[in-house]
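Removed from the display is one protein chain of the complex; every other protein chain stays in position.
Moving on to chain A:
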Amino acid sequence: MEIDRVDGRTPNQLRPLACSRSVLNRAHGSASWTQGDTKVLAAVYGPKAGTKKNENPEKACIEVIWKPKTGQSGKLEREYEMILKRTLQSICILTLNPNTTTSVIVQVVNDDGALLPCAINAACAALVDAGTPLKHLAVAICCCLAESGYVILDPSKLEEQKMKAFAYLVFPNSLTILQEGGSQVGGEPMEHGIITSVTQGAMSVDDYLRCLERGRAATAKMSAFLQKSLQPLLSDD
């Protein structure tokens, strides 16, 4: 039941995480997030007055700009912008600053697999750094399904290419959730709910549910790390 990974990790082992806040001087909030060799820089500007066209002015609007490492943004970048925007909308308290726009700019520094989850984590840390009101944090992870049915977590680019299917999953942070009259929903704790799910490649429904389970377990560790790296900021305020 063992699977060999190129870098000698166990299937459930994540690459070393690193997070630094306030890395940019001019931005209202910024963070860089590193998972192994994948590195993403995120900056938050705002809230600025007014919303864009076709947006609800009764709520705060979030704008995401995705900058690839090289070249022009294409369809993939547009899709990532949309996913990131909707994910951040779900964790922000949008009714607090109506008719404002918050810009989140994501710059890919290096892509070595699990790029979208890394960007979501970076954006989330940057929002905290900017002091944007949030309901809870979000933690993102990439689960891969190998040909033989194994689930491995946080793949590198090389591993991603060898896999049968993979799923990007985003869960609410399991430690900071406010207890609003019990966080149990239909017998399941709130941190079991999925904010975002994006999959590629064909897999059976059972395999997907297994990915969910493994992803959930791993995000608990990532939540703890995210909290730890954001803590000094919170106590400073």
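Just so we're on the same page, contacts are C-beta pairs under 8 Å (C-beta built on N, C-alpha and C of every residue); 3 or more make two chains touch, one makes a residue touch a chain; residues count from 1.
The rule we apply is simple: contacts and distances are computed from a predicted model.
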Listed names "AP-3 complex subunit delta", "Cytochrome b-c1 complex subunit Rieske, mitochondrial", "Striatin N-terminal domain-containing protein" or "Ribosomal RNA-processing protein 43", matching UniProt entry of the absent chain: "Ribosomal RNA-processing protein 43"
Chain A, residues in touch with the chain not shown (by the definition above): 54, 74-76, 78-79, 82-83, 85-90, 95, 147, 161-167, 170, 172, 185-188, 190, 192-205, 207-209, 212
